[in-house]
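A single protein chain has been removed from this complex, and every other one stays in its place.
After this line comes chain A, so read on.
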Amino acid sequence: MIAIKVENISKVYRIGKSGSGRLREDIRFWLRRQHADKHLLWALKDINFEINQGEVMGFIGNNGAGKSTLLKIISSITTPTTGRIKGRGSIASLLEVGSGFHGDLTGRENIFLNGNILGMKNQEIKNCFDEIIAFSGVEELIDTPVKHYSSGMYMRLAFAVAAHLNPEILIVDEVLAVGDVEFQRKCLGKMKEISDRKGKTVLFVSHNTQALQNLCDRVITLHRGHIIDAGKPAEVITNYLKSTDNNYLAQSYEAPESAPGNDYIRIKKIEIQYDTEIFDIRTPFSTKFEFWYNDPEPGSLIVGIHLFNMAGECIFDVASKGAQLRAGLITGECQIPGNFLNNGAYYISIVFVKDTTQRLFYFEGCLSFSVEDFRENTAWFGKWMGYVRPAFPIVLNQQHVL
């Protein structure tokens, strides 16, 4: 049985002229009747798909791909420009947690307020009130205004209410992106429980590819308002990760004149190489570089590679041994093993030092790349802690049998 059938959904936003919020411009616009196409932004165009009852459908795509707009239309928050959506069963959407929370009201009042806003009746909330409080873990402060809560407690209370929604179709948008690791773990566990045990139809938007892979039965990739891929999560996510290469994996220059550097050093080429289709935590890779060296009084040259995460924290700083090199073209390579870096985005800087003290050239942030997550046989999809993720073995031995 089909739970949701989406037919030819398109959504256009008019940008610029009309709807500018200024009366004079609107009147001028309508008088001229300039409905030029260049002022139209198609957030979605001819979207068609069906979701079966009990199916968990994931949506993936870059920012601006139309995921949120699609969920908003299905949630009746905004209207489509064309097309229609038909569905069976009650529907509830979680596009944010804590909608309508009021700082001056107590936790207790806010549970009811937020629950009512999400479409629950007073009786339904009363029935699971104790569970909500237990799940949130804020028992002692339940009669304190929520403005005195820490942000973590606030989020937990908000999610606790949301987790006890009981619709037949649930729409979830990226709400799990907030909060600490512990909180994310709890949220994802609850999501898994909802989809597995209760057999609900779920529409789930996330950037967390691990969560999508493990929770969803099918995944749809949106790109600039179009569906470009749909199917089994593993394949769709792999295709998506391959296509969205925002990374700066290589740069190379033909001639020293146009290359970055100075009188001593000119970069010819610097790149990251790996052999697999996807760059995940298991993938070994190497940083290769070539440069023109032109020091009139050559000394001992050291090349250092600095790896930073996107927060700008240095993960490592490795340096070559000092080498006596003569002017000309030099190549180098630094091998970084797999099962070393944790998943995340990183950038690399390269530094050239003469006689251990004189910095010849520092090429900052010349490469960037991201390491995807990979897990097997796990039901937990929160962010793995730590900067590195080595596969050190932990051995368990049974000493006694009781």
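One rule holds for everything that comes next: a contact is a pair of C-beta atoms (placed from the backbone, for glycine too) under 8 Å apart; a residue touches a chain by one contact, two chains touch by 3 or more; residues count from 1.
In this section, contacts and distances are computed from a predicted model.
One chain of the assembly is not displayed; among "Transport permease protein", "Aspartate carbamoyltransferase", "Tryptophan synthase beta chain" or "Cytochrome c oxidase subunit 1", its UniProt protein name is "Transport permease protein". For the chain left out of this panel, the touching residue among A:L40, A:I77 or A:A234 is A:I77. The chain not shown here touches chain A at positions 1-2, 5, 13, 19, 21-23, 26, 72-91, 93, 95-96, 99-100, 102, 104-105, 109, 112-113, 116-119, 121-122, 145.
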